[in-house]
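Shown here: the complex without one of its protein chains, the others still in place.
By letter and in written order, the chains are A and B; residue numbering begins at 1 in each of them.
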Amino acid sequence: MKPRIIPGKELNGFIKGLMERAELYAPKERDTSPFPANPASDENPPALDAAEHSAGTPPVNGNREVSQFFRDTTEFRHITDPAQVNLDHLNTKLPLKELFLPRREVMFTFDTDTPERVEPVEAVAAERIVLGARPCDAAALEMFDRVFLDEATPDPYYRARREKTTIIGLACNEPGPACFCTAVGGSPHGSAALDLLLVDSGDRYLARPMTAKGEALVAHLPEATAPDIEKAAGLEQEARAAMKFTSDTAALQEKLKAGFDHKAWDEIALPCVNCGVCTYVCPTCHCFDVTDEESHGRGARIRTWDSCQFSLFTRHASGHNPRPTGRDRLRNRMMHKFRYFPAVHGTVLCVGCGRCIVECPSGIDLRETLTTLQEELE
Amino acid sequence: MMADTNPVPSTVSGDFEPRIVAFLCNWCSYAGADLAGISRIQYPPSIRVVRVPCSGRVDPFYILKALQQGADGVLVSGCHPGDCHYLTGNYVARRRFAVLHDLLGFFGIEPGRVSFSWVSAAEGERFAEVVREVTERVRALGPSNRLADARLTEKAERAG
Partner (left out) sequence: MPRPTAVEQQLRARARELLEKREVAGVLGFRAGTLPGTCVPFLATEPGDADRLVLNRDCAANLAAWLPRLRHRGRIAVVARGPDSRSIVNLVKENQVERDRLHIIGVADPDDTQPVRNPVVFDEFLGERAPDSPPDDYADIREFEALPPAERWQALLDELSRCIRCYACRQVCPNCYCPTCFVDASRPAWVGRTPDPSDNVLFHMVRAIHMAGRCVECGACAKACPIGIPLMIINRKVSLIVRDRFGSVPGTDPDAPLPLTAFDSEDREEFIR
């Protein structure tokens, strides 16, 4: 498939074309906060009273400097106007996964009078195009596929969405301070699970199709020249070189087998408060819960995101909890990603997007955790 | 609670009859309601009574939950200050309700949705009066739509 170019980085027409084909999803800034303007805004001159400085919107999270990379766009949202698309960011705050595994999904509904009769929710999805997926987020979908498109028990809802979605990636030329995709087998210009990859090469986008679906979107565009392709290769090398962290994940998998009760876990877990931030912002975490909601005679069986960091995740009906402490739960997350999942599926369950690092309220860095485990476990 | 499984929320119309959950303390207000009943005092059939041991038993959460689950209003009633069967339950409850009352206002929930009153076992007429007043206030506000769970409406629509 021939790489093409979008000259002059003129995306407007391209985006319009996408919108004509299907529902378009892309990173979009959230609508303006309805809260009182920042004390320092134009309408409200800076307050002299020191107490006022404690007012207003607090920093986005504890991480003042780094969150600027993530602040602008929260999520992939439905685009109704090309101007809403914002590709000028490193990564969305929440990963792509919500478009495939929604936070809340109704599977069937029922009347409580006739619980034996359920009304299933059909697994149908609209034709969609996702624009601006980072290679790490897309790579996570290949991991999801292993779980949800398992041959014996494929998930109909996931499958419908996955089949109907064309994914256009956006290569990373300037990885952020928390990025480490190269350490877990990814690349800032990686093409896993993508139909088309856009590379920003200064005055133009290089559009590299991976599938027929992707090719159809760019067939009308001029072909890329050899210098275009060379330049993109150079950008990839630069981006790769910007990420210093490495980890021998195969060796770690072996070490983790024997390291279940190692004392290192205590130190690693001390700052952890066992909130669900790392799991919910993680593009690869896919655990879910299934519950029944019922009121006023109507019920629904729903699937929701769940987090292994919650005590409720493993609490039995009897009250017994096999993972009673925060340390147990943090260890499970690491074990799942770097030992159990690789053992079953042959790949670590991490794409190195760095969201868990940036968003952790306690400032825990997964890279540091991996290094500690490499060093301390035998 | 009275059997009322009608999932369709009352709609705005001339005959809107609000549904009000009333948490009544066992020792005073519930007895007051009883007295109103045996005295054949008329009051609107808008309340669904939940008997609680003391107004101090009423967690603000119960009140919010009632509104979420489709109540148009909530009434909490207990013994007059100084008359609590458990001596101080209503005093402690009063502080809790004060916080809830102010917070509801802050959230922009109409002040008339949630009412508090002290009604003794001897005050049958007063109980009826409270219910009349609360009912009229909620009726004037119309069906509750701020805290109410949108999923209920969806379900009701599906159910036809």
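Everything that follows uses one rule, which is that contacts are C-beta pairs under 8 Å (C-beta built on N, C-alpha and C of every residue); 3 or more make two chains touch, one makes a residue touch a chain.
Predicted, not measured: the structure shown is a model, and the values here were computed from it.
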item: Among A:7, A:120, A:234 or A:271, residue touching the chain not depicted; value: A:271
item: Selected from B:100, B:121 or B:138 as touching the chain missing from the view; value: B:100
item: Contact partner of the left-out chain, one of A:189, A:298 or A:367; value: A:367
item: Sites on subunit A contacted by the missing partner chain, in the whole complex; value: 30, 33-36, 47, 49-66, 71, 74, 93-94, 103-104, 177-178, 270-271, 273-277, 279-281, 289, 291, 293, 302, 304-305, 307, 310-312, 326, 357-359, 361-365, 367-368
item: Residue numbers in subunit B that touch the chain omitted from display; value: 60-61, 64-65, 68, 81-82, 88, 91-92, 94-103, 105-111, 115-118, 130, 133, 146-151
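What we mean here is this: only the chains that are shown with their structure count from here on.
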item: Between subunit B and subunit A, distance of the C-alpha-averaged centres to the nearest whole Å; value: 45
item: Of all residues in subunit B, those that touch subunit A in their complex; value: 5-7, 69-70, 149, 151-152, 155-156, 158-159
item: Residue ranges of subunit A touching subunit B (in the complex, touch as defined); value: 109, 111, 293, 295-298, 300
